[in-house]
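The block that comes next holds chain A.
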Amino acid sequence: MLTLWGNVLASGILMGLVYGIIALGLTIIFGVIRIVNFAHGAMVVFGLYVGYCAGAWWGIPTIVAAVGAGALLFVFGYGLETLVVKRFVTRPHHIQFILFIGISLVLSGAQLIAFGPDPRPSVSHLSFETIAVGPIRLDLARLQAATVAAVMILALAGFLKYSTFGRFIRAAADNRLGGLMVGLPIPKIYATTFGIGAACAGGAGALISPLFDAQPFLAVDFTLLAFVTVIVGGLGSFVGALVGGLTIGLTEAFAALLFAPSLKSALSYGLLMIVLIVRPRGFFGAKET
Partner candidate 1 sequence: MTSLKGPLINRRVAMKGAVGLAAATMAPWVRAAAPPPVKVGAIMPSSGILAFPGQSCVRGIDLGAKFARERYGVDMTVVHADTQSKPENGRIAADSLIQQGCNVLIGAWDSGATISALQAAEAAKIPMVVHIASANQVTSQGFTQVFRFYPPAATIVRQSLAEMKALVTSVNDPPKGAVVLHLSNTMGTSTATSLDAAWKELDLPVKLLEYIPYDEKARDLSVEVAKAKASGADALVSVTRVNDAIMIIRECIKQAWNPKLIFSPNGNGVPDKAFYDALGKYADGAMSSNLWYNPKGEDARTIVDRFQSTYANEWLDANSGCAFEAVQIVADAVVRARSAVSSEICAALKATDLKPILMYSGPIKFDATGQNTGAAVTVLQAKESKPHVVGPDAIAEYKARYPLVPFEKR
Partner candidate 2 sequence: MTDLLELDGVSRRFGGLLAVDNVSFRLKGEGITALVGPNGAGKTTCFNLIAGALPPTQGSIRFGGEIISGFPAEDICRLGIGRTFQVVRPMRDMTVLENVMIGAFSWTRKVSEARDAAREALDMVGLGPKAEAGISRLTLPDRKMLETAKALSTRPRLLLLDEVMAGLRPPEAAAVVAVLRRLAERGLSILLVEHVMRIVMEAAEHVIVLHHGAKIAEGTPRYIVSHPEVVAGYLGEAFRA
């Protein structure tokens, strides 16, 4: 019994970190540009396909694929912001929503045309391996994803904290007008931020490819998952993404253990509603300006 609980706890934590990394990109983009990227899920699926291709076609390890997917999506995100999203930054939410639904549809459609509707499992030995720590088994793919998630979050936090451009990004997130007044290159900052957000989504997608099979229409699920995570943690906050991920991961794990597993997602949505109502900025959310 204790083993079961221990395993559930471990699995909840690992899964929570994975959720955290899936949600990271969404939170970065919101934090700086103040737009909600509803095409986030489609970008995660993009990454999943990169992971699939890397694993199944070229036999590239997942971590390398994740870096590749991150790079690819950075370029994609940077371009998308410069060409399209830029024009919508000051537009009302519902217009942005339609824009991202459009982008999401284009991505999903392209994925459907390119790969067909069949689930594409990444072929990786990681999918089957665990390491035992005492009586507790840790899933290797999840462990890898969770570790990379932690490293990535630390790296990003470091970049934002200590690099000049990272400081620019934080400044732009803090006060856009003030940034303009001291001569920050706001378009470049926004495009880069969107690129980073997209890269996180893509990298996360590739990283979790040993866990999830790629399918074009998973986009909505991943978008919703990222929302739940990010809102519980606090839109726009880094630590929030992690804490949100852990909260959801653990809630789901213990809900599955103690209640009906099929009500897992009802519980996380319920939690989301409560958090939204009681603490709309989440645990670590930035103040609305």
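Per the selection procedure, all candidates are chains of the complex that A comes from, given by their letters.
What we mean here is this: a contact is a pair of C-beta atoms (placed from the backbone, for glycine too) under 8 Å apart; a residue touches a chain by one contact, two chains touch by 3 or more; residues count from 1.
The shown structure was predicted, so the numbers you read here are calculated from the model rather than taken from an experiment.
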{"item": "In-complex contact of chain A, chosen from 1 or 2", "value": "1"}
{"item": "Residue ranges of chain A touching candidate 1 (in the complex, touch as defined)", "value": "1, 4, 7-8, 11-12, 15, 56, 109, 112, 116-123, 127-130, 137, 139, 211-213, 215-217, 221, 225, 252-253, 256-257, 260-265"}
